[in-house]
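Complex shown without one protein chain; remaining protein chains in place.
The chains carry the letters A, B and C, assigned in the order they are written, with residues numbered from 1 in each.
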């Protein structure tokens, strides 16, 4: 299948972007930056998918990965608050072995890609990718899927709300008591009983 | 072909975005004046003079910011607003980007907006901006969920994820009547994702401007412009998803879309001036315990209607 | 000339002013809020003019210099009833509140037209904590993240979680004394976990507030009750306006200020109260947090005490008030919400007392113990109560903490009345009040 020149140019730019940002993930000094570099890599691949007319997948990639990377960045900040990566860090082990493994895998897979013969069966012209995906995914059972999805989400929210009493905003100790440092010991990282006379909690 | 597919949409989106953002500032100024804010000079000139002042002001620095992200975030937010506006169909033929999954694309604009707003607050490396960024992230997920459920509701009768099909499916009856819960929910999400008025938790007064608290000069201008532009893009999506887009008697389609967008904008800006800022804790509860279940009800309503 | 065209346009914009609220500067700022063409902004980065309103004690001049240097170029400074810093010899000083808006606008226009140079930087532009990293990666060379490349340790989880079961790293910062959300002069060292206040240590007490002169006169000789009560209502309305602005209700804040400005015994509060209730101020913005127990409430005194159910009001000891059948209004809850309900109720009560007293021409009788809007003034003036927030704010989210702070009136009462005339000269500046500030 032949693509117009402009598509090829776009593809080249996006491929470079995807690889460079994918590589930057592991050599930036802040984890928040790392997760957003990964997001850029995902977005570049998503746009390539749209160029390949997988329009649903490409766009789904944007929003799935945006939320996922956002959560990832927040988890980083949860474990180490580090605005703007103020305190940079280098956290690498077995460096040489990893580089060798990465290069080896690239060479093997790249060799397979270049040397093997794949059938040349481009998309039929009358194919509607989104509809075909929807039919394959859900078939005729769309209603069942959708109601099951909503029920599941409701259950999740309900469980979170119930298990944390008033969630993030109230007495939540019962729902999220961490285990003790030794079996049967006091919970880790929890305040001592009785300090911080807690009228502002109970009011 | 290039003219029709590339240049024309870009020009259209740019013009609507710039004019729209200017109108947002003008309408907001007019509402403020009507509600008693003392003002000198006309509402039409005020945004221009304000913009000119920001252009003459120097951009400042903070201690060790993430320069790239800090300078890029306002531009990225503006780009997201442009992407959002690009999926709005202005007439059956005049559609900047007629992607078959344009409803999902709008969803990803909302998701990426969360990332960009977080970056804007995080990269400044100051306390108040960082708190603003956290707050938006804590709420962003609930905005995305509610908006996706509501938009799936309008996609069901259209049997398509394409905004032009969604508009076409409202030929007989607009979605605002067919799914009465949809538009109010969507408007609340809109105030949330542009952090405007009652849901302005990211750039709020108690944070001295939140994510924008340490930004000055041209980058602040771009950020404020982007916020207004996002409001414009949102009103475009709301007009096509619920108010029948280009449909309407007498007037040409694009004019109808613009009028409906103006209507949505006026409602949003008025709400923004009338309501107090919702406390973050209450906002989280409101989103997850009240509005999200309501969006399920809206979706089930839409599904049952589509089956009948 | 595109540039001159741009600057001509910029000169016409409303003047963005960042106010540094010093000792006795509030009254002028209330007037500025209602002035068209002047916009009071919350961040020095958003301003073209730094307005130092009122005196700043010498030990806070360093903080003032830092705020000064935060304004982006080009900017000017204006000193209202305040002695300019020694480095800024040519700075403009204004003492007349009526001339203030005009001077602000002229300064902004001259700045934009290039007729006035930008104020010079006062502090050297070097990082407060220079880079001290070791090694290629700058991680400080002490283990994976133990280094201090910017002279500060990495935020670590040093305190235990106190509210929500989510353990985040905590961050300690110093706030104030010119942060616009805090009472003027309040400085604190705050540890935050996410947006949750984990500890709050007040370092500078807020500046003493100046009451209207009628309260000080009431300590010396009987004064008309109507005048006293109107001044009281005005004081509360101005505090309400601050909280409403903080809550994003600009229009109601302005309404409240306008009401305060034109206050007469015939003024009515019903309109404002109705609009406040309708827009959901009590349901969406104020919290049921910030609860004061009896001891703390008594320490703060005034509205806060009565909102916590203490029927303490020196007015009930005054025979003239007795003739007006005065009984103190009280609430029971003692939280932020109750304090605002109490404030509104007291404004209404004051207006009603003023109406009655004006009809009957009543004068206050007791002079040794009067109830100021800030609290009881018996043996001594109401003192600084900012110590209570150290116990009150931990465990609240930032927004709740700010809402709570706005609802509390903590500053001591100054020995000088508001709007000291020119004869008293420099008094509201660095001299007398600064000494008092240190005593407080």
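Definition applied: contacts are C-beta pairs under 8 Å (C-beta built on N, C-alpha and C of every residue); 3 or more make two chains touch, one makes a residue touch a chain.
The definition used in the following text is that contacts and distances are computed from a predicted model.
Student: Out of "NADH-quinone oxidoreductase subunit K", "ABC transporter permease", "Na+/H+ antiporter subunit C" or "Polyamine-transporting ATPase", what name does the UniProt record list for the absent chain?
Tutor: "NADH-quinone oxidoreductase subunit K"
Student: Need a quick check: the contact residues on subunit A for the chain that isn't drawn.
Tutor: Missing-chain contacts on subunit A: residues 1, 3, 7-8, 11, 15, 18-19, 22-23, 25-26, 31, 34-35, 38, 41-42, 45, 48-49, 51-54, 56-57, 60-61, 64, 68, 71-72, 75-76, 79, 91-95, 97-99, 101-103, 105-106, 109-110, 112-114, 118-124, 127, 129, 132-133, 135-137, 178-179, 181, 188-189.
Everything that follows uses one rule, which is that only the chains that are shown with their structure count from here on.
Student: Which two chains have the most contacts between them?
Tutor: Highest contact count belongs to chains B-C.
Student: Between subunit B and subunit C, what distance separates the C-alpha centroids? Give it in angstrom.
Tutor: Here the centre of subunit C sits 34 Å away from the centre of subunit B.
Student: Taking each chain's centre as its mean C-alpha position, how far apart are subunit A and subunit B in Å?
Tutor: 25
Student: Mind pulling the subunit B residues that touch 2 or more other chains?
Tutor: 64, 134, 281
Student: Tell me, which residues of subunit A touch at least two other chains?
Tutor: Expected reply: 77, 86, 167-169.
Student: Quick check: in the complex, which residue numbers of subunit A touch subunit B?
Tutor: It is residues 30, 32-33, 36, 39, 50, 55-56, 59-60, 62-63, 66-67, 69-70, 73-74, 77, 83-86, 128, 130, 143, 146, 150, 154, 157, 161, 167-169 of subunit A that touch subunit B.
Student: Within their complex, state which residues of subunit B touch subunit A.
Tutor: 64-66, 69, 99-101, 104-105, 107-108, 110-112, 114-115, 118-119, 122-126, 130, 134, 137, 140-141, 144, 161, 281, 284-285, 288-289, 292-293, 296, 299-300, 303, 307
Student: Could you list, by residue number, the parts of subunit C that touch subunit B in their complex?
Tutor: So the residues of subunit C touching subunit B come out as 6-7, 9-10, 12-14, 16, 34-37, 42-43, 45-46, 48, 70, 72-74, 112, 127-129, 150, 171, 173, 179-181, 192, 194-195, 244-251, 254-255, 258, 279-281, 284-285, 287, 397-400, 402-403.
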